[in-house]
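Note that one protein chain of the assembly has been removed; the remaining protein chains are unaltered in position.
Moving on to chain A:
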Amino acid sequence: MVSAREARAGWLFVLPWVVGFLLLTAGPMLYSLGLSFTHYDLLRPARPAGLTNYREILQDERAAKALWNTVFFTLLHVPLLIVLALGLASLLRRAGRSAGFFRTVLFLPTMTPPVALAALFLLLLNGQNGAINAMLGWFGFTGPQWTTDPAWIKPGLVLMSLWTVGSTAVLYLAALTRVPGERYEAARLDGASPWRQFWHVTLPGISGTVYFTLIVNTIASLQVFTEAYTMFFGARPSTPAEGDAALFYVIYLFQEAFGSLRMGYASALAWVLFLVIAAITALQVRLSRDYVQYEDRS
C-alpha cells in the first residue's frame, strides 16, 4: 500500500512529464482538432468550416495518392525490417566472443542523422553512376533509376530505410537471449528440426518483442517524412522532379500547412492520419491476443 506522502512524491516526480504532455501534446492536439473544423491561414482569424475540410479530403486525389504511397511504404518496410533484423539477430547470437563488436557495427548506422543518410543514399541510388547499380552490374543486372523513376522511388526508399535495421536487431538479440535453453533442448530431444525449433520455440519466445517492434515501426512508417523530404523535396519543396511518387502523407500535410497556409485543412489531414494509425494499432492489438505470448501471463 502506497502512503499519501509517497503518492505525493510520486506525483511530483511525474509532474514535469504530465505538465509537458498537457501543454505540449494534448493541448496542441485539441487545438488542431478545433482548427480542423475551420479555414485558417495563420494571419486572418479562423472561420468556421464545419465538416468541409474532411469532405474535401475524401475528394482530394493528392491526399489519396499520399496515403497510398505511405501504406505501400509501410507494407514493404515493416515486414522486411522485421525479417532482416531477426536474421541478423540470429547470426549475432552465434557470433560468440566477437558479438559485441558486430553488435556495435550493426548499431552504428542508426546514429547517422536522417538528413545525412538521405544525402548519402541519393548518391548510392543514382541510376546513372550510383554504387548500388554498379554492384548490380557485377552480376549482370541493369539497375533501375531508383531516384528518378516513379516506379522505383518507393522501393529505393525502403532499401534506404533498412539502413537502421540495427536498432531492431539489437532488441531481437536481447529477446533471443531470454528464451530458455531447456526449451530448445526439449525440442531437440523430440526430434524437432532447426526450422521447427525456430517456429515453435524461438518465435513464441520473442513474440512480445516482435509485437512491440511491429507496432512502433508501423506507426513510424506511417509518419515517414525526413529522409523522403530531404531527397525529393529539399531542392524544390512544392514539386519535386519525380512527381508525386515520394509524396508521403505527412509531406503532403506539411505542404498544405506551410506551403499553402491551409492550417484548417492540414489539421483535418493530421486527424485523419491519427485515426488511421489508431485503427491499425487497434487491429494489431486485437490480433496480438492470439499470437503474442508473455512469460508472466502463465
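Here is the rule we go by: a residue touches a chain if its C-beta (ideal position, glycine included) is under 8 Å from a C-beta of that chain, and two chains touch if they have at least 3 such contacts; residues count from 1.
The definition used in the following text is that contacts and distances are computed from a predicted model.
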Could you tell me which of "Cytochrome c-type biogenesis protein CcmE", "CU044_5270 family protein", "Luciferase-like domain-containing protein" or "Sugar ABC transporter substrate-binding protein" is the UniProt name of the chain missing from the displayed complex?
-> "Sugar ABC transporter substrate-binding protein"
Among listed residues A:Asn69, A:Asn126, A:Asn217 or A:Thr230, the absent chain is touched only by A:Asn126
Residues in chain A touching the chain absent from view | 5, 8-9, 12-13, 15-16, 39-44, 47, 49, 122, 126-129, 142, 145, 147-150, 236, 238-244, 255, 257-262, 264-265
